[in-house]
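Apart from one protein chain that is not included, each protein chain of the complex appears where it belongs.
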């Protein structure tokens, strides 16, 4: 992502007051949403944080975003053949409780908006797993007018799993990779999102024109 | 001092002179007429004074003794009757002259004096033929008066009147002729003196029929209705008050004759009178024309007076006031009763007739918008008082007279008589109150119980529009006002005489009513009035404190202290709210008086005062017309049952049962509950709390003390094997538990918060009935415990909700939401209340549950206990719904943006109640020990009762330590809280739409707030339990009564020939009843 | 085709083409199209609007609007094709005949820019939210260019013909057998 991070030339997104032009919410709705910016939550140090990271890695609760075709691969993962529960992985129906966000394949502009919203509603530390080539570079939809090419320009991605579609084994491999990362203390993408909040917002707002939500969805 | 003959002469002179004098000036004749009428009244009063000293005044017209000349005799009965007639005559005349300027000129006044002449003669003369002459004079002058307007219907009415009058005269005259042939006498006194040698059946029959027709008996009274309807109100008053009074006096004159010679005729007249009373009332409920309805009421009242006069057992009452008055006036008790009923009827009915003058339209239909006379106090106060007087509610003379009659009947075992009077009265109550309520209804009244109609908007109440009333200037109301004032003073005098034997305290509610009404009148600021009310209550509490025992002290605390605290709530609003405090204080004092009465009459008087005052509190609600009608109907039905039981002295086998049913009605037990939700919910928000938390305990209290007073005879069952074989307490128990369940179930499906709370009250009362019926030490402690705690949490709920409704302007729960952030203190008080109400430990409600189940288990009522647990679960449902839909969930952004916390004055009483609840929760012994002491009066042995071991209360089955529960709960609450605060990371406070919404966002709070039809699945599963059965049953009763009334009414076709035919039928009927043959 | 013959007496219709025994197409003029559809629906029993779609004939500079109707009694489909010029495209709405047509028209408006005055909800978002460019299904819209400009193409991405790529890289020895 670093290559585009300072590339601010394409459209103007901020006004003179530093406020997003595409703020989206009408004035009468502003009182209904909290729009505090996300903050960096520094991890603890030493063995305590290692312990907590171990716990985090061994208890991954999935929020599956299933509008792409990859979502079909999540189901076998739960069933007896692959049984993700034995790895401490469980599905969870609400972003509030989930820690792992799996994007099941291509993401159109319309779904991107929902992805951003759900991601922001998850509580940190949180991890994202991009499933399938479409999340990597657009996959077979790489030249579509409506499908994003690189997921990591909109939300931070911890692990990509390439393939069209990747099989459940690949998904498990990705999850194991993620566990390793978390245990190593590298699962700090939530903080990265907060640090580079403006850049992410700019990218998001560039494609999501109909921005009827607050700048950060608590 | 004038001799009676002067009256006749003066009236005659006026009748002749007025047309002549009219030339001299209209002002002159009006003044002169009024002066003369005033003189008549003064003369009649002076006769009363004189008779008290010297006895009856007998005036011999030609200076000879009877039978040579005609005697005019005025005894006490006649004098007082004439005083009434002249009073109404004076007021009526003044009314016609001053208020209805265009109507009466010299001609009419002349006729009027002729009429008065006739009536005076009727009352005074002792000569039968002379009586006929006066009857003719009366008829003709009245006919003249009737047709003096331009209204075509009047000619018709007058014509019918002439036919009826002619027939009656014919009968009378023939009767007189026969009588003369048999006895050779026309003088009444002499005929009576000659003890019966001759067969006087036929002459007396004809004579009686002649007079009775004039008195409009059933069925020969159709003509009278047309007269009433078509006559202008002044004339209506004249017929109803003056004519009837005079003719009843005539009938009383004949009574000795009838009793001496024809018991068959007396019997027939009695039957006819009873029928008239009952059927006229039945037909009355179908009337939409106000005056015609009043006409039916007049017929009924006439029937009632005759019925009382003719009943052999009437007048046996030993009521204190009655005997004092009788000895004072040197009259028989029966005469005093008749006189009281006469005065009551004459003054109240004439007042009502005059008052109809001011209504724009006579007819009042269900959805009539002309009915909105709300706020026209000048009209409503006299009308309301007149209706109260007519329906024999305290303090009017009718109440005392009716009490005397019923107790006499009771003493003589005349249950049929009691039934006729009470059922007929109930019908009369129905239509009179319905009429009164409709005159002040607020357009369409909602308040459907099961499916509440949603009021469209909740705009603040507009100032009452002066719709349809034409009282301007205010003095126009003088005639009804005066007659009501006189009537009230007479009633008060009687009340004082009756209650002076140590029960003067019971009059305090009336004094309070007057006092606070005066405060309203001089427009004191509401806050001052309220402070005075509190002071008054405080003083009252001090006054009665010495008379209370353990049991009454508890209810005293509920009634007086509970109300006193809740009075703070009234400081909430700044507007005047005239009429609120007078009735409220009156109600509370009446409740207090229930604690200290010393006689059946004292009890019943206070009970009725309580009913009346609470009725006026209910009717103040914006849409309370239907609810208030139901309320007064059920209340009075219950009261009448109680009256029957009291009159019967709990001797009859069923009396106890009837009494209990009367109380159950008042408590809103299942089956009789349909008045309850409307009354509690539709009353003003600040008033509902008093009704629900305080008033609802009245029935329970009476249950307690009667069970104490009457002991085993309360439910005697003696002499009736079937009744003895069933345990009435078992029935009561089932009624209680089913009431509890039904109340909870119905509360579940309400959208209107106040209906929820009202049904909830019903359920809670059910528990109290259940606990009472256990009839053990523990059971009674439970019932009392429930009563006290119900006061606390239901008061808390109603007060908090009053604040919420005040701020949001809606009663519909689903329209609210998220108010916890705006009204946190109200939230806390509702929270405490619902925890307490649902019986969740550690708050005080659990004590109630624990006691209840312990006592039920002790008694062996396991099924009751199971059902009670089930209903307490259901209660949990509606309570959660209540707090959730109002305080949690999504606040409605548009509507309630700038809502503030409820006013401080609403919060103060809530805080007090909360503190009391917390205190009782921490230290249950504070509450339970006094209750034990109270119960020990009846159940002294505490062997199976409640025992104490430190702060642990023990029953024979279990134990409960309120303090320990409180400490443990605090511990297990505070430690996790501390833990949570330690481990929590950074917590962001968010706004209402920051919820996960399936990756979408909410757009409207209305569609995001799950509140409407909250328990739809429950309705699917168990909704069949709460179908509107009771309501349907009572509606069916009402409709069939209505239909019956319609059937009766249909015989009055409005056709003169039919009416003549009725008269013939009447004659035949009367003859047959009297035992005659053809 | 009796329907066609009868209708052609009244309306400007032409080019009847029998695709199958139970499927016919014909062309209708823009002015008469709705009247023809109404007749088909009311008179000839074509009560079901199967679909309504647009084909962009960029070469001919016209849109072909295709209304596909179905007759349940005869089990027969009838396609009515209406040619309209690509400039300033407007067509009469048929939502009064089939309420569901409003949704088709909403989509067509969004994807092709064909206007249907009076159609309910025409300008509400259908699949796109806040689209600002020319309608994406028009053939003069360059989707590759738009994607490159908007969606941050990952540098270094190569595109291969899958058949050739697999032949070369995955199964080099077996290429002949294919």
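Order of writing sets the labels: A, B and C. Residues in every chain begin at 1.
Everything below uses one rule, namely that contacts are C-beta pairs under 8 Å (C-beta built on N, C-alpha and C of every residue); 3 or more make two chains touch, one makes a residue touch a chain.
Operating definition for what follows: contacts and distances are computed from a predicted model.
**Student:** Refer to UniProt and select, among "Monovalent cation/H+ antiporter subunit A", "NADH-quinone oxidoreductase subunit H", "ABC transporter ATP-binding protein" or "Glutathione transport system permease protein GsiC", the name of the complex member that is left out.
**Tutor:** The chain we cannot see is, by its UniProt record, "NADH-quinone oxidoreductase subunit H".
**Student:** Among the chains in view, which touch the chain not shown?
**Tutor:** A, B
**Student:** Which candidate, B:55, B:166 or B:976, sits in contact with the chain we can't see?
**Tutor:** B:976
**Student:** Of the residues B:38, B:995, B:1028 or B:1051, I need the one that contacts the missing chain.
**Tutor:** Of these options, the touching residue for the absent chain is B:995.
**Student:** Just name the one of B:865, B:899 or B:914 that touches the chain not displayed here.
**Tutor:** Candidates B:865, B:899 or B:914; residue touching the omitted chain: B:865.
**Student:** If you put the missing chain back, which residues of chain B would it touch?
**Tutor:** 818, 820-821, 827, 831, 834-835, 838-841, 846, 849-850, 853-854, 857, 860, 862-863, 865-866, 869-870, 873-874, 876-877, 880-881, 883-885, 888-890, 952, 956-961, 964-965, 968-969, 972-973, 976-977, 979-980, 983-990, 992-997, 1008-1011, 1014-1015, 1017-1018, 1020-1022
**Student:** Since one chain has been left out of the picture, which residues of chain A touch it in the full complex?
**Tutor:** These residues touch the chain not displayed: 34, 39, 41, 43, 52, 55-56, 58-59, 79-80, 83, 85-86, 88, 90, 93-94, 96-97, 99, 123-125, 190, 218.
We take it that only the chains that are shown with their structure count from here on.
**Student:** Taking each chain's centre as the mean position of its Cα atoms, how many Å separate chain A from chain B?
**Tutor:** 72
**Student:** Which stretch or stretches of chain A touch chain B in the complex?
**Tutor:** Touching chain B: residues 28-29, 31-34, 36, 39, 41, 65, 94-96, 114-115, 117-118, 121, 212-213, 217-218 of chain A.
**Student:** Considering only the defined contacts, which chain A positions touch chain C in the complex?
**Tutor:** By the definition above, chain A touches chain C via 3-4, 109-110, 113, 136-138, 142-150, 153, 203, 206-211.
**Student:** Quick one: in the complex, what on chain B touches chain A?
**Tutor:** So the residues of chain B in touch with chain A come to 893, 985-986, 988-994, 996, 999-1001.
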